[in-house]
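A single protein chain has been removed from this complex, and every other one stays in its place.
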Amino acid sequence: MAQVARAEEIPVRVETDVVLVRQAVRTWAVQQGFTLVDQTKIVTAASEIARNTVIYGRGGVARLEAIVEGARKGLRLIFEDHGPGIADVEMALRDGFTSGSGLGMGLGGARRLVNEFAIDSKPGVGTKVTLTRWK
Amino acid sequence: MERIPILRMGKYLLVTIQVDMHDRLAMQLQEDLTTRIAKDQARGVLIDISALDIVDSFIGRMLADIAGMSRVLDAQTVVVGMQPAVAITLVELGLSLQGVRTALDVERGMRLLEQSLGDATFAGRADEDDGPGGES
Partner (left out) sequence: MATRLPEILRKNQQALLTEWMAEQKSSLSRKLIKDAELEEQCAAFLRGLERGVSGEDVHNLDAQHWSQAKEVLTAVSRARGQAGYSPSETALFVFSFKKPLFARIGREVPQDEQAAETWTATTVLDRLGLFTTEMFQRSREELINRQQQDMLELSTPVVKLWDGVLALPMIGTLDSARTQVVMETLLQRIVETGSAVAILDITGVPTVDTLVAQHLLKTIAAARLMGADCIISGIRPQIAQTIVHLGVDLGTVTTKATLADAFALALQRTGQTVTRIAHAKKKKKHEDAEKDGKDRD
C-alpha cells in the first residue's frame, strides 16, 4: 500500500486555478524526481482533469500527494467536486475531442498519460478522479 | 486583461506564446488573431510555442482552430518550436493536430510560409498529410 509522504490541497474553482494546478503539479513532479517527459505527462493530465472540475464539476478541490511504495516514488492527484456527476462514464472515457464537437472531456487522454487512473462519479452527487504516476 | 501580443512582419503575423495560458487568454488570442488577419490582410500566421512546456487538449484545439480560421481567411498558419516532451505527450493524448503545419523554428517556419504563398503545392513536401489539402 502506498504511503503519503506529503499532501497539499488546492482549490479548483475558476479557470485561472487550472494554471495554478499545473504549476503546483510541475513543482511536485520535479521534487519527486520525474523525468521531463513524465513531468509533462502528469502536468498535462492534471490540466485536463482540473479543467473538467471547473467547467463540468462547477468547481472543486485538487489534492496533491507525494507517495511512496517500497522503493518507488510517485505522485497522486485527486480531483473532487460536488457537481452534477457523469451519467455515462464509459462514454466520457472515449475520446471526444477527435470529433471536434467541443465535448470530449479529456478523460480518455488523461488516462493514457498516467500509470493508474480511477474515476468515481454519481449523477447528482459529484465526481472524483484519481491520477497516479510513478517515477 | 492581459493579451498575448501579435507582431506584424510584412504580410505575416507573428505570435510568441511565453506564458502558461489559461483558457480565456487562449480564446482571446484566437479572437485577436482572427481580427488581425482580416484587418491586416495577412497571408500567414507564425505561432512560436518554443517556450511552452505544456500543451493540453484545450491549447491543442486552439491551435487547430486558429489554423482552420486563418485558412478560411486565406492565410496559412505554421506552428513552430514544439518541445520534444510536449510533442510526445500530445501524441500520447491522441491529438494529431491535423491541418496544422509545423516547423522546427521561426526561420524555417517563415520559409514554409513563403513557399506556400509562392505556389499552390509545397515544394518537396508533397506527401505531408496536411499539405495541399490546406490550400483550399
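When the chains are written out, they are named A and B in that same order, and each has its own residue count from 1.
Everything below uses one rule, namely that a contact is a pair of C-beta atoms (placed from the backbone, for glycine too) under 8 Å apart; a residue touches a chain by one contact, two chains touch by 3 or more.
It should be emphasised that the depicted structure is a prediction, and the values quoted were computed from it without experimental measurement.
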Under the definition given at the start, what are the shown partners of the omitted chain?
B
Listed residues B:I4, B:A38 or B:I88, member touching the removed chain:
B:I88
Of the residues A:A2, A:V37 or A:V68, which one touches the chain left out of the display?
A:V37
If you put the missing chain back, which residues of chain B would it touch?
80-84, 86-88, 90-92, 96-97, 102-105, 108-109, 123-125, 127-129
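By definition in this document, only the chains that are shown with their structure count from here on.
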Could you please state the distance in Å, as a whole number, between where the Cα atoms of chain A are centred and where those of chain B are centred?
28
Sites on chain A touched by chain B in the complex:
15-16, 18-19, 22-23, 26, 36-37, 39-41, 43-44, 47-48, 51, 95, 97-98, 100, 104, 106, 108-109, 112-113
If you look only at chain B, which of its residues touch chain A in the complex?
20-24, 53-58, 61, 84-86, 88-89, 92-95
